[in-house]
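Excluded from the complex is one protein chain; the other protein chains are retained at their positions.
Labels run A and B following the written order; every chain starts at residue 1.
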Amino acid sequence: MSARRRVVVTGVGLVAPGAEGAPGLWENLLAGRSAIGPIRRFDASAYPTRIAAEAHASAGDPAGVLGRELGGRGRIWDFAVEAASQALTAAGLAPRGPWAASAGLSLATGMGTYGHAEVFGAAAAGAVRGSFDGKAFAEQLRHGLLPHAADRQSPGALAARLARAAGIGGPLLASMTACAGGTQAVGDAFRWIRRGEADVVLAGASDSEIYPMGLASFCLLGALSRRNDAPERASRPFDGARDGFVLGEGAGFVVLEELEHARARGADVLAEVAGFGSACDAWRATDPHPEGLGAVLAMRRALDDAGLSPSDVDYVNAHGTSTPGGDRAEVRALRAVFGSRLGGVAVSSTKSMIGHLTVAAGAVEAIVTALSLRDGRVHPTLNQEVPDPECGIDTVPEGARRRDLRAALSNSFAFGGQTACLAFVRA
Amino acid sequence: MKERRAVVTGLGLVTPLGTGLGATRRALAEGRCAVAPATLFDARPFASPLAGEVHDLDPRPYFRVPKALKLCDRRTRFAVCAAAMALEDAGFPAGPSEGLGVSIGTSGSDLGAEELSAALARAEDPALPARDTDAFGEAALAGLNPLWLLVHLPNMTSAHVAIQQEARGPNTTVMTGWAAGLAAIVEGAAWIAEGRADAVLAGGADSAVHPFAFAALEQEGLLSGPSPLVPAEGAAVVLLEEQEAALARGARILGEVGAHALSAGTRLAALAAGATSAPSLPLERLAGNLLAAHAPAALVLALAEGLAGPVAAVATGPAGEASALQVLPPDRAARSAA
Partner (left out) sequence: MNPSPSEIEARVLSIVADALDQPAERVTLDASLVDDLGAESIDFLDIVFRLESDFGLKIPEEEIWQGSFDGVGDDPVAIAERLAQLKARRPGFRWDRVPDRPTRSDLPRLITVGTVVEYLERRLSGGAASPE
């Protein structure tokens, strides 16, 4: 039996609330700085939730690394192009270089990008006479359709066009497992390299739900915090006074590489991806399984995949959204996996500072986990003020902590019940 | 160490030609055409109003928990039905399974035009929310069904299949455009090979018969000319199983998953050139283009005929997405297991 191929992280890039680039985000997280504030992009005064963690991409692709033909298709594309450019640059890989033809691309994105007037101009036309006029809807939609509609409506189009811009000719996959997507995109890339499908894979996720329809749809589900008067204290995962999550947005990309391939070219190695596990609660549309079964399976599968046991893990970058039910279920799952050892595991939630990046969350949090291993530091979970007896875990409340980490897990769980977990070890 | 192989043991199909594999095959054999002007919405404003629509599907019998129907858009209903058909076709034991995964490919989302309009209809001036986001907030919060997001999130398609079948293996919704359904089957086979799942419900489910899809296709010029693309809908799901386990339970094996490609390139070219193609053209002519579900549907129909030799299903799309999968005849699968 041949020796197993090992997979390492050789470059990262991101756009996140409060930071453009991994070093800036990492510094903010270690300093316990929240990027959550009042929504400025549009007038949100009519909404029960008026806070979010907004991010900003430079227009298009400032470094010119991936070319300008990917612009004009909305924030999800802009964030992705920028984060992917950064990751390739950090990895020392030039687009269309010799590495690219056999390299892969693994992507997760949100539902699609639609212009507000594009959709609601049509909806208004259809609402004439108080009943639905489908013909008027269709006519107005055709009339008001913005350019590149097919690209904007298809997550897969972004993957294909990003690949072409980078010269990537190997395996290509675009997935949409909602809030588990970002972790899964990295996990799928890891699987290709381990199986020998590719030596290099650009993997990541991008999403933005901070626009009127996105905000409205999450408000309607009762999922969001309403702590509008104190935005920086609203995201409080595992805290007894939590009342829902805060929307964030952005993109995270990593370059994953086969270890020998990375060594041969003298690439920087941040951390090693040791395993990936995924599952499904198969329970309810939004309520997590009461025992966190999907989460337990994902974590156990990641550990088995990595050849690790729970006692090897020093840190978990939690899904930790700050919802009453979700956090409780995650803690139950952590207890089931770690048992009495849980007290010795540091568990922090990046969402406490940058909010929930939805599909992109897992990718950005994978980067944070890799940086934690590289530096031997874990960032705090903000706003740990009110104990919750059902969540008695070490959430690193006091501030960033130094700790040599042998192995770490990064969790992401989705509406619908999909769960994903990455296991990292120190390089 | 011998790598685990994936075999196909069950087929499920919902197309405009009929609900179920049998109904679709009969319609194809009779040359019945389901292409007609769309009735699901008024498509007359578009360059071509033709569509392939699924009619007369009663999804209830296929739902273990029918309450979920209110959360399921058309493509999700097709997916749940086709998945249930595949399991039944395979004689796969029912009940919760940690080793059963779900991998479905789809494209786009119909966003529920009627519901969006209904949300604005209550406002005094429905046009105002289109320009004024504050007015929009009030209208949407007052008038939009709170379940809207859950109905249209693409990952819910795979999630609902898993919920109905209590399948707790890996679960994904693939969205590589028109190649998505075939790519989903490739992924499912990979999960089995890697030991991540023992069985996978894999395939495509799509519905392009809605204004957003038509508008985007028209903008690309695909609805114009003498042979416009006919947007259609449906689902094609196969049950993949790990080969030894399938043989051990006496399953009827339809084929063994062979080579695959997850993008355009030499591997896809080789697969497309080197084997009999799964017949997708009669399907396209008589039912329309099922987009992400099209290549899986063609594969299902080829498998139902019985394989004389290897068959390759190939899917490509206008944005450059591509996928291909080879399936080998079952007697070779039995021989290699012996």
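Assume a contact is a pair of C-beta atoms (placed from the backbone, for glycine too) under 8 Å apart; a residue touches a chain by one contact, two chains touch by 3 or more.
Worth saying up front: this structure is predicted, and the values here are computed from it rather than measured.
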item	value
Hidden-chain contact residue, picked from the options B:Leu69, B:Ala193, B:Ala245 or B:Ala270	B:Leu69
Residue of A:Ala35, A:Ala53, A:Met111 or A:Leu220 in touch with the missing chain, whole complex considered	A:Leu220
Contact partner of the left-out chain, one of B:Leu150, B:Ala261 or B:Ala287	B:Leu150
For chain B, the residues touching the chain missing from this view	65-67, 69-71, 142, 145-147, 150
Residue numbers in chain A that touch the chain omitted from display	48, 220-222, 284-287, 324-325, 328
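What we mean here is this: only the chains that are shown with their structure count from here on.
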item	value
Rounded Å distance between chain A and chain B, as computed from the means of their C-alpha atoms	26
Contacting residues of chain A [partner chain B, same complex]	1, 42-48, 104, 109, 111-112, 114, 116-117, 119-124, 126-128, 130-135, 137-139, 141-142, 145, 147, 149-151, 153-157, 159-161, 163-164, 169-178, 181, 184, 188, 191, 195, 212-213, 215-222, 278-286, 293-294, 297, 301, 414-418
Chain B - residues contacting chain A, complex	1, 41-46, 68, 71, 96, 98, 102, 107-109, 111, 113-114, 116-121, 126-127, 129-138, 140-141, 144-146, 148-150, 152-156, 158-160, 162-163, 165-177, 179-180, 183, 187, 190, 193-194, 196, 211-220, 261-265, 317-322
